[in-house]
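Since the structure comes first, as structure tokens, the remarks are kept for the end.
A protein chain is absent from this complex, but the other protein chains hold their places.
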Amino acid sequence: MDYSFQFRVIEANIDKFVGGLALGLGLALASILVGTLIGIFCAFATTAKSKVPARLVNIYVSAFRNTPLLVIILFAYFALPQIGLRFGKNESFILSLAIYAGAYLTEVFRAGLAGVPKGVVDAGRAIGLTGFQVALYVVFPIMLRNALPALGTTFISLFKDTSLAAVIAVPELTYQARKLNTETFRVAEAWSTAAALYLATCLVIAAGLRRLERLFPKF
Amino acid sequence: MSLLAIRGLIKHFGANEILKGVDLDVDKGEVVSIIGSSGSGKTTLLRCVNLLEEFDGGEITLDGTSIGYVNRNGVRRRLGERELARQRAMTGMVFQSFNLFPHLTALGNVTLGLLKVKHMPRQEARDHALSWLKRVGLADRADHLPSQLSGGQQQRVAIARALAMDPKLVLLDEITSALDPELVGEVLSTIKALAEEGTTMLIVTHEMRFARDVSKRVVFMDGGKIAEAGPPAELFGNPKTQRLRDFLGRASGHI
Partner (left out) sequence: MEQFLHELWIARWAIAQGLVVTIEVSFAAIILGTALGTLAGVGLSYGPWPIRWPIRMAVDAIRGIPVLVLILAAYYLLTFAGINLTAFESGLVSLTIFCAAHMGEIIRGALQSIPAGQVDAGRAIGLTFPKILVYVLLPQAMRQIVPVWINTGAEMVKTSTLLSVIGTGELLFRTQEIVGRNFMTLEFYGLCGVLYFLVNYAIEYAGKFAARRFALQ
């Protein structure tokens, strides 16, 4: 077969690739922020005295963990406009990914919450903190620290999931690779660059997370 | 008038009646120890006094104020969370498993209540907390996390945390039971020093020698009621009820 790998093709297009990568990271960041808020809210909701919030949260978690992300993305972008909810591509994608992530993060934060030693809540109440103060100053920080490793791996997962934005023509990294492929037929260059960039980014994020975990000692 | 007055305290856990009508008085500056087998309701009694548990009948009065409940139009109602928290701040509790806040340093553990409940200015809270850590002998460990402290040290920080809030009454729930034997001594001497300074304390303990040493009165609980009470010499030397005799007989190694 007559194919020689041409680095200059990569060089010429590297800005598009890196731009796509940056967009992907931005989408992932936005999604995990919103998803984290959803997850923390839902985790605390399940601690309410009534059983209703917990049941609703369980339905949410079950629904979104069992439905493929791609279907959610397409539904949000193509189906929601029919009931009047029209979003731009990026916003629609972030919404989909955040709600999807929220379902997983709810479980992460629930586990973090369960890892808070029971006696510590008593101690907080014993010094006169109100229930809200105990939740804010005692439970919340401990829950966050417990959840840190899982939060990290979820972020890496979400970053890889941003590749699905390509399906609704968001110009992130996978979209750029596919575009280069179909326009120039430089198959190997396009895909090896995309793969290398994704891989390198995941490794860097993982290393950064390990450093972060060491900064906050586990109790 | 006693600082703490408990009248007819009743508490159910589901179908079980754990406290069957407890009457107890503690005067200011008095140290009272509670002994008894597990299940007799000792810990539950303590947790009712600092409102960590609700109670179903009877009344608890602290420094003249009836706490936990209010009678409105003849209906007995539990107070709201904010009022309960305020009342809880009047008592201090030290727990068997220390329950230090793992994400805060020793200093942070002691200052949390000062800052968020008493709304002390930051520097004042810090100084006050450090003085208490000094009194329990841990001023040099102020910046350590609980995971970096031994059991005995953690318990002493817990004592400082409770006392820095300047409570009217301190409740101690088997505070040496979870400690290795060689660490028990440092905690007991801290408590002894506090007793000598006139801190009002209600202590649940199995350390009979300690109870004898530090308390003005010892109370024996059995089956949810106070079966016998009196000065330590009398209670341990001349038990009047059979139940107490049996209990002490079983615990005889400790006297």
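Note that the chains take the letters A and B in the order they are written out, and that residue 1 is the start of every chain.
Please note the rule applied: contacts are C-beta pairs under 8 Å (C-beta built on N, C-alpha and C of every residue); 3 or more make two chains touch, one makes a residue touch a chain.
Everything numeric in this text was worked out from a predicted model, so none of it was measured.
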item: In the full complex, displayed partners of the excluded chain; value: A
item: Candidate in contact with the missing chain, chosen from A:27, A:97, A:143 or A:177; value: A:177
item: Among A:5, A:132 or A:185, residue touching the chain not depicted; value: A:185
item: Selected residue (touches chain absent from view) among A:68, A:88 or A:115; value: A:68
item: Missing-partner contacts on chain A, residue numbers; value: 1, 3, 62-63, 66-72, 74-75, 78-83, 160-164, 166-167, 174, 177-178, 181, 185, 187-188, 191, 194-195, 198-199, 202-203
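Note that only the chains that are shown with their structure count from here on.
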item: For chain A paired with chain B, centre-to-centre distance based on mean C-alpha positions, whole Å; value: 46
item: Chain A-touching residues of chain B, taken from the complex the two chains share; value: 50, 52, 81-82, 85-86, 88-93, 95, 97-103, 112-113, 116-117, 145-147, 158, 161-162, 165
item: Chain B contact footprint on chain A (complex, rising order); value: 117, 119-120, 122-133, 137-138, 141-142, 145, 217, 219
